Every structure is written in structure tokens, then in C-alpha cells.
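A quick write-up on the structure given underneath.
Every protein chain but one is kept in place in this view of the complex.
Lettered A and B in written order, each chain numbered from 1.
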Amino acid sequence: MTRQHRGNLICWLALVALGLLEFGMSFAPLPHGLRPLLLVPAIVMAVLVALAYMRLLSGPELGRGFAIAGLFWLAILLGLSIMDPLTRAVYAVPPMPPPASK
Amino acid sequence: MSDEIAPHVHFQYADARHQSDTALAGMWLFLASEVLFFGGLIVAWMFCRHWQPDGFDAGARETVLWIGTINLILLVTSSFVYSTGVAFIEAGDVRRLVQCCLITACIGVLFLGLKFLEWYLDLSEHLFPAGPFKITGGEAGGARLFWSFYFVATGLHAVHMIVGIALVGWVAWQARHRTYSANWYTPVEAVGLYWSFVDIVWIVLYPVIYLVGRT
Partner (left out) sequence: MSQTMQAPVLPQQMTSYLTDGTSLRSWLLTTDHKRIAVLYMLSITAFFFLGGSAAALIRYNLLVPEGAIQSAETYNRLFTMHGVIMVWFFLVPAVPVTLGNFIVPLMLGARDLAFPKINLLSWYLFMIGGVCALYALFAGGVDTGWTFYAPLSSNYAQGHVVAVVAGIFISGFSTIATGLNFIITIHRLRAPGLTWYRLPVFIWSLYATSVIFVLATPVLAITLLLLTFERLFHVGVFDPRLGGDPLLFQHLFWFYSHPAVYIMILPGLGVVSEIVPVFSRKQLFGYKFVVWSSIAIAVIGFFVWGHHMFVSGQSLFASIAFSLLSFLVAVPSAIKVFNWLGTLHKGRIRFDAPMIYALGFIGLFTTGGLTGLFLAALAADVHLHDTYFVIAHFHYIMVGGMVSAYFAALHYWWPKISGRRYPEMIARASALLMFLGFNLTFFPQFILGYLGMPRRYHAYPPEFQVLNVLSSAGATILAAAYLMPLFYLTYSVFRGPRAPANPWAAIGLEWQTPSPPFTKNFAVTPIVTEGPYAYPDPGSDLADV
């Protein structure tokens, strides 16, 4: 088996292992705020796919630049937007019955 | 550059390598735009989860975990198979490339089949966010928000899958007509980038949909 094929296979095994890991982790009792940590194995899987199957490092250099740009802008989108709900002052309103007609 | 590659090179490019690298760079740039597209959806998920934590999780608990997990394994495997196909054409083996493409497409179709089954199960449980809804009471609002996110996200992902399957099928068809060789197989790589990206979207959507809310 060539080096390329071996690399692909090892990556596949790692991906399946990570998938099962996050599946298992989801049964652990984590508080609501920490549940998004379950995304960490998923991000590792995404990076593995990008490196191994999408050949991020051996492909055109410009491709790497665009990938990093996409992630940077995603971080801006997610980070700056969540800043508002996290810091909003919420004034309690008595609960309303759901509207009668829909 | 040998003549056999010359027909593929368009007039505005210096040589085949120039064109090939350009095509792949173009696909990466397109994928960057797709990252922002799905990113907007994640913003909606974050906001809804923040404002309706109980209802949102109540909705998330109704997802069909086994289908989601099997689909994750399927897609990850399909990326592996397609990538193997690229490795084969790099070595000049067209026959194996065609086989890998067909297997990839079949896995994609299987994914969609399971997806449609899952939607059928969701709909028959009254989990579509409009109309009569399975969850009632105080958590209904948040649950409806979760299921709105669910249908939009999985719907958009399915559309991308359909496009991906069509592209993989096209690559297989081109390969059978002897278009590719060890010297030139750029469309194979470009489609592979797209397919792996659609895989990555599911890799991220899987915990977001099936795991995070499942307390």
C-alpha cells in the first residue's frame, strides 16, 4: 500500500475513533454552558479531514490563505455577534400566554 | 509540457500547472464563502440556544441519534474513499478512480436515504416547527426554534449533498471516457475538495444537532 493510501486509512481510523469519542462524551453530565465543549472532537475531525483528504498543506499555497481567511472571518462573525446577547441587560417580563391564532 | 495536456489549458493560462493550481485555489475560495454561509446559521443557533435554553434542549432531545451517528460514519468513510480515488488517479489508475467515485456516490445516496427516513420519522412525530407540535407548555417555543434550525440546517446540507453526488457522478463519467490521467486530474481534486467540505459541515453539525442539547 502506498504512503498516500496508508495516510488516508490512518486518518479514517482516527476520524471514526473521534466520532465515537464525542458520541460517548455526550452522555457525560455537563452543565448547559459547557455542553459546546462537545464540539472540540468535531473540530479536530474537521482539521484532520482538511489536512489529510483536502491536502491543505501540500496543495496550492493560496488555498491555505483562503482557508485561514475563512476561519478568521467565521471567528469574527461568531465572536462579535455573541457579544451582544452575552452582555445585554435583560429586564424580566411576566410570561405571556402563547398567541391564540397562528 | 507534453502535447496531451495542451488541449486542457485555456488561453489565458501559461501552462497546465498554472491552470490546475488556479482551479484549486478557486475552489478553496468558494469553500471559504460557504464557511460564512453556514456560519450565519450557527449564529442563529447560538442566539436561540442562549435565549431559550430549556426549550432548545427539550427540542434537541427528540433528534434521532442513531441515524445522525450512522450518517457521520458514512460521510467520513465517503471522504476516505474519494480521497483514495484521488490517490489512484495520481498513480494513473483510472479504473480504481471510477470505482471509488461510484462507491462515494453510493454512500452519498445512502446518507440521503437515511436523511429522508429521519425526516419522515421527525414529521410523523409532529416535530415540524409549524403547526401542531409534539412538545407543549413552556418549552414549546424553544423547541420549535431548535427544530427550525434543524430543518434549515439539514435541508441546506442535503442540497449540498445532492450537488456533491452529481459532481462525483460527473467525475466518474468523465473518467470512464478517458479524460483523466496521471498528468491531469484537476477536476477530480476540485470535486474532492467540495465533497470533503460537505463532510466537514456534517462533522460540525452532528454535535450541534444531536449531542450538545442532549443532557
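Here is the rule we go by: contacts are C-beta pairs under 8 Å (C-beta built on N, C-alpha and C of every residue); 3 or more make two chains touch, one makes a residue touch a chain.
Remember, predicted model here, so these are calculated numbers, not experimental data.
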Remark   = Filtering B:Cys48, B:Val188 or B:Ile209 for touch with the omitted chain leaves B:Cys48
Remark   = From B:Leu36, B:Ala91 or B:Ala166, the answer for touching the chain not displayed is B:Leu36
Key: Residue ranges of chain A at the interface with the undisplayed chain   = 62, 69-70, 73, 76-77, 80-81, 83-89, 96, 98-99, 102
Ask   = What is the set of chain B residues that contact the non-displayed chain in the whole complex?
value = 10-13, 18, 21-22, 25-26, 29-30, 32-34, 36-41, 43-44, 47-48, 51-52, 55, 129-130, 141-142, 144-145, 147-148, 152, 156
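Quick note on the criterion: only the chains that are shown with their structure count from here on.
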Ask   = When the centre of a chain is set as the mean of its C-alpha atoms, what distance in Å lies between chain A and chain B?
value = 14
Partner chain A, residues of chain B touching it in the complex = 21-22, 24-25, 27-29, 31-33, 35-36, 39-40, 42-43, 46-47, 50-51, 53, 57, 69, 72-73, 76-77, 79-80, 82-84, 87, 90-91, 130, 138, 140-141, 189, 192-193, 196-197, 199-200, 203-204, 206-208, 210-215
Task = Using the touch definition up top, name the residues of chain A that touch chain B in the complex.
result = 2, 4-5, 8-9, 11-12, 15-16, 19, 22-23, 25-26, 29-30, 32, 35-36, 38-39, 41-43, 45-46, 49-50, 52-55, 59-60, 62-64, 66-67, 69-71, 73-74, 77-78, 81-82, 85-86, 95, 98, 102
